[in-house]
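Below you will find the structure I want to go over with you.
The complex appears here minus one protein chain, its other protein chains still in place.
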Amino acid sequence: MLDHILSILIFFPALAAMLGFVVAKDSIRAYGITVAAIEFVLSLWLWYAYDPMSSGMQFMESAPLIPAFGINYLLGIDGISLFIVILSTFFTLIGIASLTETRRVKDMIITLLFLEMTMVGVFAALDAIVFYVFWELSLVPMLYIIGAWGGPLRIYASVKFFLYTFTGSLVMLVGMLFMAYFYYQATGMWSFSILEWYRLILPENFQLWLFAAFFLGFAIKVPMFPFHTWLPYAHGQAPTIGSVILAAILLKMGTYAFVRFSLPLFPDASVFFMFPIAAIAIIMIIYTAMVAYAQEDIKQVVAYSSVSHMGVIILGTFALNVEGVSGSVFLMLAHGVVSGALFLLVGVIYDRRHTKLMSEFGGLASVMPRYATIFGIMMMASVGLPLTINFVGEFLSLLGFYKQSHTYTLIAGTAIIVGAIYMLAAYKKMFFGNVTNEENKKLKDVNKTELIGLVPLVILAIWLGVYPKPVLEPINNSVESVIQLMHDKAQSSEAKARIPNLSDAGAMKLHQEAH
Amino acid sequence: MELYLYIALFAPLVGSLYAALFGASPKSYHTGLIASGLLFTSLVSSAILLSYVMGGHTVHVELMTWMATGDLYIPFGFVVDQVSVVMMMVVTIVSTVVHVYSIGYMDHDKGFNRFFSYLSAFVFSMMVLVMSDNFAGLFIGWEGVGLCSWLLIGFWYHKESATWAANEAFIMNRIADLGMLIGIFLVYWNIGSLQYDVVFAEIHNLDQKVITWIGIFLFIGAMGKSAQFPLHPWLADAMEGPTPVSALIHAATMVTAGVYLVIRANPIYSEIPDVGYFIASLGAFVAMFAATMALVNRDMKRIIAYSTLSQLGYMFVAAGLGAYWVALFHLMAHAFFKALLFLGAGNVMHAMSDELDPVKMGGLYKVMKGTAILMILASVALAGIWPFAGFFSKDKILEVAFSSEHYILWGTLWITAGLTAFYSFRLIMLAFFGEERYKQYGFHPHEAYRFMLVVMSPLALLAVIAGWFEHDFVRLVTTLLPGFEFHTHHVELMLIGVTSLIAVGGIVTAILMYRNGPLSTKWEEHFCYKVLINQYYIPKLYNEIFTKPYGALSRFAWKEIDIRIVDATVDMIANAIYKTGENTRDIQNGNLSTMLRWMVIGLVVLLALAVAFTVGYNAIGA
Amino acid sequence: MEITLTHYLVLSTILFAIGLVGIMRRKNLLMLFFATEILLNATNIGFAAISHYLGDLSGQMFAFFIIAIAASEVAIGLGLLIVWYKRTGKIDLDLMTSMRG
Partner (left out) sequence: MLEPINVSMASLNVATLAPMLIAIIGALAILVIDLAKEGLHKSFYVMVALLFLLLDLGTLVEFGGVFLKNGTVLGFFDVMLMDGIAILSQIIIVAGSMLFIPLALTSKRFHEYNYPEYFALFLFMIAGFQFMVATDNLILVFVGLETASLALYTLIALHNRSKSFEAAVKYFTMGALAAGFYAFGSMVLYAISGSVEINQIATVLAEDHYSNIGFVLVGVVFMIAAFGFKLSMVPFHTWTPDVYEGSSAALAGYMSIVPKIAAFVVAMRLFEFLVHSGVVWLQVILYIGVVITMTASNIWALVQTDVKRMLAYSSISHAGFVMAAILIGTTQANSGLFLYWALFSFTNLGAFTMLWVNRQKNLLPGQSSDHPYEKFSGMIKTMPMAALMMALFMLSLAGIPPFGLFWGKMYMIGSAVSAGYTVLALIMALNSAIAGYYYLKLIIFMFMKEPMVGYEKYYLMNASLSLKTIIGIAAVGTIFAVFAVNPLLEVITRFVYNSGY
């Protein structure tokens, strides 16, 4: 069964979703939780069976799909994708378990299960077209979730989300096709297998163009400044569950794709674009943090904070060394956990008051102490306090980029300041002070359903902050092989210099361990 | 010994978690008792470790890996050596006292359990800070104490001023933490490790420039935590927290973390005396600067806070000039008497229903004898009168300055010593002696619980005798810290005399000036008074040049840039496409004639293009 | 003056142009059909002439087919026209604009 575990992971939720049409309305929640739980356990099993010491792809599956055009159903998992897969299944479970939506729950749960399929598919795919299939397909359930259960501007928001990302990914598709064509020219065979693409060394000017094409697709998804404006709308209008999944998983597709495609395929271009992208990342960090500070709606604060954090992830990714890239991959998980939790928390108060305006609140700490505590913990995690999950990622990302540039990192480091500013300000507005609004006086504290979703996230946020090793180690091993690959492929002397050569260091490390 | 190390470290955490369990439930004494008990355990363990370390050993343990990726390896490692054990002792002693004291102080507060949870968490963070064997661990504690400070300053979260102060403290500290983080990055990329022992062993191999930068960035971190100019305003505002918090965090322990960092990183700073000199100068400046603000302030806690700031300046002078053990010594002594002073102020606050203006008090000596005596003791120690603790430690700092031939620094500190004595006794005089003005304001002061006074007594004792162990202390810490060569033996007595003179002078002046209560209000019109009471207008300035513009810029970024430029561009593209459709759909006007014409037009255009091409083609061909 | 192939082709083109103008200008459906007939017959002249010129029969064959097709077109066209006239009582093109945009 382990040979096909990835396929099972991908298609089990979809199949279950189909069968879900039959399940009666009042039992659908239980059904959804069951399916998501099974899926989650399967993904944990995947982790259990995963060999953390090996850096290559594991659980590979391959089946011809369109061999005439080099498209194969190719799956595999390495340390970089393993945890994001688990995060996806985890968040689906949490999302369904803590679902408070009452309108058309059945449609919602079926949609979520389909979404789960696409999410796992994206991270497990090793064939560019299969990747693209899931990548695009993931837009559809999300479109539905935002558009059907969202706020007053939901249609505008969902269409914007869809078309924006769709446009970007179509350009990316052209890039993929070009890449395949290039492979065809080099080898006489069509192939969309990423692993085979890795073996290609492209001329630098091709790299630049292809990098740009892929970049557009990824950047819109991430979303990077100035392509980020769909995000506040999407988050602002989406129902809680939509925001949670969007922030926790869907955004990670973009950053994951940078690590999976851009870096190893175009090492020279990555070095070439390193500083422009770092500049964008810095704009994302500071500018969006400022925009977040100006928000009046707590959900928008969290939404913009996502963009800000994604900036750090991008920065870490383009550090192009093991510390930075591992950090950014870890931060993807961390941000998933934290922003997912924050959106859940916003959902809690929205369910009670049907407003997200901070001016409507104030003094909630005394009315809802447990809520305030959990919110506080997650806020501190978001701010990047040591021993919370975010810190590990942010620290490593910034540390990594420091190797490349002192000044950029110094400016980007203001993330820890500006992040604190908007988060603390928002927290103060919501929780501190006296309860001025009559409606807030009788609010109920978080209930069991909500705790089911929140408590695991709190535990995770602290556990992985204190002891990130089980996650960081497999990530590190896979990242090391990516970096080594990049170094070996790099052609320009600058790229060779910027991307560390680990084989010397690795040998040294072994040497040290022997002693 | 490892066991004691772990007990010392984790007992406060256990206490914190225990109290947190009851965080939302109504007050229950057991949380306070158990938290205090666990802290006492921690104190005892620290004491055992102290005796062990005094025997010339150190304890070094590695609990587990924290982060490891690439070449980076950061463990949770803890070290108990001569420096950290001193810090541990200071922290545990003061915090045990403060914990027990708080049982009384927080008696009537709804958040009793929560308070102990935070307080113990703070002690844990502080222990991590001082015990860590690497910079990353230090940073954990560093941020941890920042968090607890935020929680405790904003403990009464319904008060706008408290939460504002909490956020201000957190954010200002964050600014400094960035510096520290950069310092850590520099260390890592130049040395490849963050372990103290590796770093300090390798540091001299680095380029002078790099060491300078490391020193500067680490010191920026220290500036934030120790509230050095220009990151100082948060400390005074932090007095919004409950008084035990001020005693523990904002006087005795957390704010000295910056000094601790410089002491701990002495191998780095020894390499860069220029930076050290800068630190010392800044320290001297802050000492004076803060003392002046304390002169006129009418808020008891703020006066003590400025005094703390001023004393931190002293410590930095010592540390900057390379007299690390002196800095540590003053740190320790200061912790005791300043905590005592704060706890005394807490008693007064309790008595006066949280009134802080000493002008509204007066003659409290009669009703609060115990507290008054304790506070006078602490103030004398602070003023540096023989044989109290402050005399030994502060005089040493002046001696260091003199000995290093930095006479301007010495002069500054000397004047400040006078100011210190003056404002301390101004406070004492206004609060405890003179006319009983509180009656006008309708207060009914009463003495604090007896056990609170009892629990303060160890601090009082230490404030008196701590200085007597100078030689043992020097022997202990100089095994790790470099010694300091004094070249002042010939003038030693004269220096002591001069310093004591100005201290006594300050006290006497204060007593004389305030023996009849506060000065006339005419004085309040004076320019100097206004500058000082407004803290040199620095908070206002910050508000004008940072806070407000940041808010305005943020709104501008959102409303103007994000919505009206970035987003509007996207929508404009979409709308342009849509509008094109709207405007050109009339091509399809449904009239067959038009449709036919379009076909013919298409044909004609193509024909024209064909002809044009052919003509061009033939022209080129010919 | 000898009449050459060019003359025939010019005639054919002129007729074709006349047909095009008719198609563009006429608002009467019937007249429109006439114009299309002119178009087709214009090409017939051309085909016949070229065929003769080249001594190749396929041009003439083409012309015959065109004649046949033109005839069937007229049949269908008139059928449609009659139905349209029956329904609306008019054969003015400008009234035929219920679908647009």
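To keep things simple, chains are lettered A, B and C as they appear, and every chain counts its residues starting from 1.
Keep in mind that, in the parts below, a contact is a pair of C-beta atoms (placed from the backbone, for glycine too) under 8 Å apart; a residue touches a chain by one contact, two chains touch by 3 or more.
Here the structure is a predicted model, which means the values were calculated and not measured.
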item	value
Visible contact partners (per top-of-document touch definition) of the missing chain	A, B, C
Option from A:15, A:65, A:208 or A:357 whose C-beta touches the chain left out	A:65
Omitted-chain contact residue, chosen from A:140, A:367, A:410 or A:451	A:140
For subunit A, residues in touch with the removed chain	64-69, 104, 107, 129, 132-133, 136-137, 139-140, 143-144, 147-148, 154-155, 158-159, 162-163, 166-167, 170-171, 173-174, 177-178, 180-181, 184
Sites on subunit B contacted by the missing partner chain, in the whole complex	574, 577-578, 580-582, 584-585, 587-588, 590, 592, 594-596, 598-603, 606-607, 609-611, 613-614, 617-618
Touching residues on subunit C - with respect to the absent chain	9, 12, 16, 19, 23, 29, 32-33, 36, 39-40, 42-44, 46-47, 50, 54, 56, 58-59, 61-62, 65-66, 69, 72-73, 76-77, 79-81, 83-84, 87-88, 96, 98-101
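One rule holds for everything that comes next: only the chains that are shown with their structure count from here on.
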item	value
Centroid spacing, where centroids are CA-atom means, of subunit A and subunit B in whole angstrom	35
For subunit B paired with subunit C, centre-to-centre distance based on mean C-alpha positions, whole Å	95
Cα-centroid distance, subunit A relative to subunit C, in whole angstrom	65
Two or more partner chains touched - positions in subunit A	none
Partner subunit A, residues of subunit B touching it in the complex	23-24, 64-72, 136, 139-140, 142-144, 147, 150, 154, 157-158, 160, 163-164, 166-167, 170-171, 174-175, 177-178, 181-182, 184-186, 188-189, 550-551, 553-555, 557-559, 561-562, 566-567, 569-570, 574
In the complex with subunit C, residue positions of subunit B that touch it	585-586, 588-593, 596-597, 600, 603
Touch list for subunit A against partner subunit B, complex	160, 163-164, 225-226, 228-230, 287, 290-291, 293-295, 321-323, 326-327, 363, 365-366, 369-370, 373, 380, 385-387, 391-392, 395-396, 398-399, 402-403, 406, 409-410, 413-414, 416-417, 420-421, 424-425, 428, 431-434, 466-469, 472-473, 475-476, 479-480, 505, 509
